[in-house]
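The complex appears here without one of its protein chains, the remainder shown in place.
Chains here go by letter, A and B, matching the order in which they are written, and residues are numbered from 1 within each.
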Amino acid sequence: MVAATPVEGTQDRRPMSVGQRLSRRFFAILGLGGLAGVVAAWSAGLVRFLFPRILYEPPMNFVAGDPDAYRSGEVETRWQKDHRVWVVREGEELYALIAQCTHLGCTPTWFADEQLFKCPCHGSNFTRAGDPVAGPAPSPLYRASVQRGMDGQLQVNKAISENRPGPRDAAPFVLRLKSGQRGERSA
Amino acid sequence: MAETLETMPVHEDVGQAVTVRRQVATHPVADPAAGADDVHVWPHLVYREFLCALAVVGLLLLLALLFNAPLEDRANPSATPNPAKAAWYFLGLQELLVYFDPWFAGVVLPSLILIGLMMLPYLDLNRGDGPGQVEEPRRLAVPFFSAGLALWFGLILIGQYFRGLSWAWYWPWENWNIPKVTESFTWSFPVWLGLPVVLLYGAAGAWLPARISPRFLRRLGWTRYLIVSVFLTIAAAIPIKILLRLLLNVKYVLKTPWFNL
Partner (left out) sequence: MMENEEPPKERVVKPQEALEGIEAGKGFQERLIHKVTSSELWRSVIRHGSPALRRNRALTVISNFFLHLHPLSIPRRALAFAHTWCMGGITFLLFLVLTVSGVLLMFYYVPEVGRAYEDMKDLQFAVSFGMLMRNLHRWSAHAMVVAVILHMMRVFYSGAYKPPRQFNWVIGVSLLVLTLLLSFTGYLLPWDQLSLWAITVGANMAGATPLVGYQGPFHELLGARVDNDVRFLLLGGTLVGQNALLRFYVLHCIVLPLVAVLGMAIHFWRVRKDGGISKPL
């Protein structure tokens, strides 16, 4: 593209000079493009601005007493008030359910006579294992990581959680109480 | 009888007179044919508006004196009141969330409703309301809109009066505070059933309106027709799914690894 079209209205047939190439249109496009770029960059920055980088939210972990003190077959609701967690012991296995409906996040209520957690917001029902059996909840309740600390106390950490059958039934989401406490501790 | 601006003597302020004349030139004061039946906004409309405003403000004051705005316990992230009911105007949405997954009931469906409402004037080709035209009966628009409203108000009523502890269904004569035993658990269609059902339903929704009224398709043209039938099909699916859940305890009609319906 060496031979450029002549500038309209002139008889001049020489190739365009640099000045002619940098026509008004070129500058208009350059200017508008630049403006669009700046606006886009600003918008991106604005969106990023709205995502905080530092949060002041309550801690996710707490100490939940002596794990051996929980009674088998019972749902312990005493941590719900401060930490939103239920601790359940089934035989020699112990797990901590996060008391947050997997539907839209309300706190279900434990009905011991029916052995069901029921959610007050849209009526989801969960079994003691956390599986949804009625209502709209799409997935099982989450289990928090449970470990025995150096002092033998139960350490619950909600930041690490799992609800898929399989992974949720193994360490660290289930704590085995009797068999090999030493092994547990090092895990 | 009716004064027009031209015959009306104006204030002596020249600038004002120019403004008035310009307004007369650019805004025909009213339909010339109906001019004789026109009334001045001041005072006829203005005093009506004033009375209306007085009545409304009076009513509000009365309400505010008689009824106190509710204030429950302090916010507590670890205990939800049971049942937890939203404000009445969001109860329809809360009730829909019982039947559909949140991405659908809470995001896709409200967006579709709003988009559908916004598209309404462009989809409704029954334009008989313009000057000098006789309006045809609005055979689709009115029933569709009314059914939508009825569904919405119906869901609000269910949420308000038929839902009790743990959002279970309570009849008006039952006591909300007595827990209800969950009698049956939900189940879902297997994929081999759900997928054909959904596909057939969608195809039927695209085909039936044209079958019922070929004129409808001819008049709207393909694009509009398809848009309208998609809205009709999705809208009709909502009461169907609600009944499936309420009567047969069906959780999902279609289950896929990515989303459920």
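Everything below uses one rule, namely that a residue touches a chain if its C-beta (ideal position, glycine included) is under 8 Å from a C-beta of that chain, and two chains touch if they have at least 3 such contacts.
Just so you know, these numbers come straight off a predicted model, no measurement behind them.
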Original post:
Where does chain A touch the missing chain, residue by residue?
Top reply: 47, 50-52, 55-57, 104-106, 121
Subject >> For chain B, the residues touching the chain missing from this view >> reply: 2-3, 5-13, 16-17, 19-21, 23, 25, 27, 29-31, 34, 37-46, 48-49, 52-53, 56-57, 60-61, 63-65, 67-77, 80-81, 84, 86-90, 94, 97, 101-103, 105-108, 114, 117-118, 120-122, 124, 127, 129-130, 135, 138, 142, 145, 149, 258-259
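In the analysis below, only the chains that are shown with their structure count from here on.
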Original post:
At what distance in angstrom does the C-alpha mean of chain B lie from that of chain A?
Top reply: 34
Subject >> Of chain B, residues touching chain A in the complex >> reply: 77-84, 94, 97-102, 106, 163, 165-168, 179, 181-182, 184-186, 249, 251, 260
**OP:** Using the touch rule from the top, collect the residues of chain A that touch chain B in their complex.
**Re:** 80-84, 99, 103-104, 106-109, 111, 114, 116, 118-123, 125, 133-136, 138
